[in-house]
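Excluded from the complex is one protein chain; the other protein chains are retained at their positions.
Then we have chain A:
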Amino acid sequence: MNIPFMAMRKVVAMISIAMVLVSLGSLAVKGLKFGLDFTGGSLIEVQYAKAPALDEVRTLLAEGDYQDVTVQNFGSPVDVVVRMGNAYTPTLGDEVLSTLRDNGSVKVELMRSEYVGGQVGEELREQGGLGMLLALAIVMVYVAVRFQFKFSVASVVALAHDVIITLGIFSLLGLEFDLTVLAAILAVIGYSLNDTIVVCDRIRENFRIMRDTTPYDLINESINQTLDRTIITSMTTLFVLVVLFFFGGESIHNFSLALLIGILIGTYSSIFVAANLLLAQNITREDLVPAPKEELEDEMP
């Protein structure tokens, strides 16, 4: 099996650039729909014994002294989330709950109530952004030390590509971006890097043992050699993520979705993007320390 990946590089590069541009555009115009963790505010999640009509719930709350109320189902018809813009008081959650119970005529159970102060939200947002940049920076340094600078540029650009597109999809679809999704994005950075490193590792190894091959063919060969592994690992991971997405419950729904998207994109980018960038930087054998080990030579295929 030998798929001419590098022959598709121009087309793939166009696709990638287009996806990144669309994502950046959406992030700039539409932005991310930040969840409570980042915006601050109050929400309360309740479970009804019988599925309620959301309009009735809204009317009920409209009579109370609540501002900017939104009422939505959360995963199932009996689960309802109420968000509001009221200033925090320690009794707010209980007041809403008793309003919803409508003098005990409706059976409602409190699942969770959350309040995040505006300042805390802002700090979490800053911290999250910083964490993401820090992760990219550390990865860049590690790869530069373990491999070589061109590899480091290639893998970090590939990671940024994955993160931007995942964020872009969240922005385009208007999915809520909360702390768990941020965690997922960081995990995607780790995972996608894992894939890229495996490919880079093989490229480095092949540069040492395949002396008469052009970088173009060599990279193509390396990708083909690792393709089996790349696909199998991505598949096992995607399997468990699909399981988490369907069975993990509503509160980690977006978390698993972000991982699913991120890992799909990450697999694509470790095959196409990272290698493509290496070629674009004119990677040569001399870039890697030419210190062939004796035993490696013996095992040459």
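To be clear about the criterion, a residue touches a chain if its C-beta (ideal position, glycine included) is under 8 Å from a C-beta of that chain, and two chains touch if they have at least 3 such contacts; residues count from 1.
To be clear about the criterion, contacts and distances are computed from a predicted model.
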**OP:** From the list "Protein translocase subunit SecD", "ABC transporter permease", "Bacillithiol biosynthesis deacetylase BshB2" or "ATP-binding cassette domain-containing protein", give the UniProt name belonging to the chain omitted from this structure.
**Re:** "Protein translocase subunit SecD"
**OP:** Consider the whole complex, including the chain that is not shown, and state which of A:Asn73, A:Thr213 or A:Thr233 touches that chain.
**Re:** A:Thr233
Original post:
Of the residues A:Phe177, A:Tyr191 or A:Tyr268, which one touches the chain left out of the display?
Top reply: A:Tyr191
**OP:** Among A:Val12, A:Leu100 or A:Leu259, single out the residue that touches the unshown chain.
**Re:** A:Leu259
Subject >> Residue among A:Pro52, A:Gly93, A:Gly168 or A:Pro215 touching the omitted chain >> reply: A:Gly93
Subject >> Identified contact with the non-displayed chain, of A:Ile3, A:Leu21, A:Ala51 or A:Leu130 >> reply: A:Leu130
**OP:** Please give every residue of chain A in contact with the chain that is not shown.
**Re:** 45, 47, 87-88, 90-91, 93-94, 109-120, 124, 127-128, 130-131, 134-135, 138-139, 142-143, 146, 179-180, 182-183, 186-187, 189-191, 193-195, 197-198, 201-202, 205, 225-226, 228-229, 232-233, 235-241, 243-244, 247-249, 251-252, 255-256, 259, 299, 301
